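A protein chain is absent from this complex, but the other protein chains hold their places.
When the chains are written out, they are named A and B in that same order, and each has its own residue count from 1.
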Amino acid sequence: MKMKAALLGAVALAGLAPAAYAERGADGHVNILYSQAPSTLNPYLSSGTKDIENASLVIEPLAGYDEKGVMIPRLVDEIPTLENGGVAEDQKSITWKIKPDLKWSDGSPVTADDVVFTAEYCMHPEGGCAQLAKFEGVEKVEAVDPQTVKISFKEAKPNPYLAFVGSTTPVLQKAQFANCLGAAASTCTEQNFGPIGTGPFRVVEFKTNDVIQLEANPEYRDPAKPAFATVTVKGGGDAASAARAVMETGEFDYAWNTQIPPELQQAMEQGGKGEFVSGFGTLVERIEMNMTDPSPDLPEGERSTAKHPHPILSDLKVRQALSMAIDRNLLVEIGYGNAGRPTCNLVPAPEMYASTDNTGCLTQDIEGAKKLLDEAGWTDSDGDGIRDKDGKKFSLLYQTSVNPVRQDFQALIKGWWNEIGIEVELKAVDGSVFFGGDAGSPDTFQKFYADVEMYANNFDGTDPEAYLAEHTCAKAPRPDTQWQGENINRYCDPAYDAMIAELGKTGDLEKRAELAKKLNDMLTKESMTIVPLVDRGRLSARSKTLGGVVLNTWDSELWNASDWYRMK
Amino acid sequence: MLTFTIRRLLLAIPTLLFISLVIFLLLELAPGDPMSEVPLTVPPEVKQKMREALGADQPMFFRYMLWLKQFFVIEPLHILGAITGYDLAGDAQRIISWQSRSPVADIIAQRIPQTLTVIGAAYLIGVLIALPIGIYSAYRQYSWFDQLGTFISMIGFSVPTFFTGVLLIVIFSVKLGWFPSIYDTTLRVTDWASFGKQVKQMVLPVSVLALYNAAQISRYMRSSMLDNLGQDYVRTARSVGMTERVVVLRDVLRNSMIPVVTVIALGIPTIFGGAIITEQVFKVNGLGQLLISAIHGNDLPMVQTLTFIFAILIVLFNLIADILYGILDPRIRYD
Partner (left out) sequence: MTETAASPAALKPPRSQWRDVWDQFRTHKGALLGLIVLVSLVLFVTIGPFFRDAPDLTIAQQIKLRNKPPSWEFPFGTDQLGRDMLLRMMEGGKVSISVGLVAMLISITLGSTVGVLAGYFKRLDGPLMRMTDLFLALPLLPLLLVMVMLFREKLAGALGPEAGTFLLIVSAIGVTSWMQAARIVRGEVLALKEREFVLAARSIGTPPRRVILRHVLPNVMSPIMVAATLGIASAIITESALSFLGLGFPPDFPTWGRLLYDGVEQMQLFPARVIWPGLAISLTVLSVNYIGDGLRDALDPRIRGR
């Protein structure tokens, strides 16, 4: 026994999973803390990260991503590609082959019918499926044989890995959800709270917005896993208290998203009970420049619309000056520490899509910014310390959502902009209002009744096409779209729209990457309508006794919970 | 008194209906959107579909009538059905939470035990501490006991629970390791060991809240006692040779109870409302956390239902307070 423990320790130190020695359920219980409590375990009804990640302990997609963003098979043996014939020559279909002898946690076999049903479930017109975008362009999903699913697209799909790839679109069991199609989705509380899956754990008890209790799935495909017999996922609180529960009191083994100030991170790590793990994905904190005039003097319905270009920010030199005045390195140091890095890119990852020569913004240049403003005609003609032009003062309203780091950023950026002679008024809006799309509220980020605003956004999976396509002219929020739309800054350039259309038709990966970089540069360094600040990583806390944790930002953070084990 | 009670109870029905309408309109008017917590990666068209599936795009009047029907007909039928074992409600649509798509009533029922144990215990303890402190402080006005009581209660009230809660966690969970910092709602009390665990995890949140409640109630108790101790009848009672105990504890106390009864009656419904901040600090996840997360997620059916139950309790307990006034001071008449 001692020998075994020593071996385990050695293996753990070497950073290898002790799979060969482990036995299912041998390591007892593990406690996980989510500062946002999961409200359902059906990702098709709620697309909140908290819900999707917890569901990933139970239900799985056909394929997922590893921590490097590389696709890995889950319920299949092999990822279908053009080379192996899984993706059709014309890119109009993809065929997945499910692993043989795969079983649901109730013992019944997983078949192609389950996949077909899941597609039907999400694509039902009355279901209100949160992952519908993943099924866009899907013509039909059919079972070729009990192990084979073919997904056909309406037109050639350069990126066919949307549906059933990644934890947002797991496979549901047909037998369980058969009566939950469409409008009936809401009545299936029992199913939504306790889906039967193929993942390493199965649900014992689910209390919405509070706690989940799980136990090892007896039918899990790897007989040696998971190492833990039971799991508790508790929800609620805030990032700091979640970090404290792992790092200081040791009550929990893993805490999700413990984004706290760098000084506090250091102090907590000194406690010795746990450590922070971080990983980078595509989340970028940015400032968006309003290209349209948000002035309250304009009639309602014309504020912040393409009808009135912004009186100050329409000038490229002004936007460049605003970006130059910002010291991104300091922002990272103050706000994120190891969980952030300065960036000038909208698409900072994956590597093949990230523009490499866009680094000009990383050095602050206050004098250069002043010079640009002088060139643009903004000078301090009345000597009050604030620049003006044609009798108009250079004054900006800068809004963001309520969040301590964002408020610190606001204060710093306001300071820098003051230094180059710009008057700044700050505003912080409650997140549920800011990010809610209520067309009646003046404070939503889509309405953008401010000159500049700051928030963070990212994209699902590894392909940035849909993300970049958000900035086409047609997607600007405006009254006739009920202020819905993703082109927040109202950037509008026909050349950009044309390039997006080209990207949609390009299948070759190299070419796609080249186009994506060009699009990224157009939005950032060439036009500065989007001023990226920080590439934000994910920061979570794990206990020093919890082994096997690999932080993954491309998929669920609990993606490899089956490999987690207790370090002895 | 009986006719008064019956009249007030009958009057409560239109009052509550009106309150429910006002709450509904207020929630409608409030900025926010049930899709606010959906990530930005979900495109607007999909969000629109999701809204439609929730019924959030239906006309306001229609949704209000639907809620009324669900609250007053379907849910009671359902509860009755659950008690008697007959399926009375059939598959009529119950009030469904937009966040979790599960019946609102079930979630509330799930939350009541931890709310009542923690918040209820804190309130009870708060009242039990506050009354003797208030009485004795008034009786010995400006003694060291009174000064200390004043000091502690003012600190207790002016230092917010988001601070005291974290302070207690830092001292007792992090430094000393005596009590857990996170409340385990899955714990079931079956034996002495689990009872001990339950007590242990209740200590911190209950102390935070009890201090806060006791501070408030003891101030009212003290001031009201002081008022009455100065009255002529006290001098009369003393002069006719009644013992100090009887004078203070029977006559003065009874006459001083009106403001205290009012405050307690206002406080009891708030037990149901939960303690938003304390629940969040200790992750009790009771009704307060439920309400605030529903408000943040713009889960209107949940907010409407919770708030309305709260309104019923307020109307009810204010009525009880009014009845108690009549018992405490028979001169008060409502007819």
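Here, a contact is a pair of C-beta atoms (placed from the backbone, for glycine too) under 8 Å apart; a residue touches a chain by one contact, two chains touch by 3 or more.
None of the values given here were measured: they were computed from a predicted structure.
Enquirer: Pick out which of B:62, B:163 or B:178 touches the chain that's been left out of the picture.
Expert: Of the listed residues, the one touching the omitted chain is B:163.
Enquirer: If I consider the whole complex, including the chain that's not displayed, which of A:442, A:479 or A:507 touches that chain?
Expert: Checking the options A:442, A:479 or A:507, the one contacting the hidden chain is A:442.
Enquirer: Of the listed residues A:142, A:430 or A:493, which contacts the missing chain in the full complex?
Expert: Per the contact definition at the top, the residue touching the missing chain is A:430.
Enquirer: Hey, which chain A residues sit against the chain that's not shown?
Expert: Within chain A, the residues that touch the unshown chain are 240, 260-261, 263-264, 267, 296, 327, 330, 334, 366, 401-402, 404, 407-408, 410-412, 414-416, 419, 425-430, 433-434, 441-443.
Enquirer: Since one chain isn't shown, list which residues of chain B touch it in the complete complex.
Expert: Against the left-out chain, chain B lists 11, 15, 18-19, 22-23, 26-27, 29-32, 142, 147, 150-151, 154-155, 157-160, 162-163, 166-167, 170, 174, 216, 219-220, 223-224, 226-227, 230, 255, 258-259, 261-263, 265-266, 269, 291-292, 295, 303, 307-308, 310-311, 314-315, 318, 321, 325, 329, 331-333.
Here, only the chains that are shown with their structure count from here on.
Enquirer: So the centre of each chain is just the mean of its C-alpha atoms; given that, what is the distance between chain A and chain B in Å?
Expert: Inter-chain centre distance comes to 38 Å.
Enquirer: Name, in rising order, each residue of chain A that touches chain B in their complex.
Expert: For chain A paired with chain B, touching residues are 33, 37, 39-40, 42, 45-49, 126-133, 183, 185-189, 192-193, 205, 207-211, 213, 232, 234-238, 241, 244-245, 248-249, 251-252, 431-433, 435-438, 440-444, 457-460, 466-467, 481, 484-486.
Enquirer: Which positions of chain B touch chain A when the two form their complex?
Expert: 29, 31-54, 91, 93, 96-97, 99-103, 106-107, 110-111, 166, 169, 173-174, 177, 180-182, 184-186, 279-281, 283, 285, 289-290, 293, 295-298
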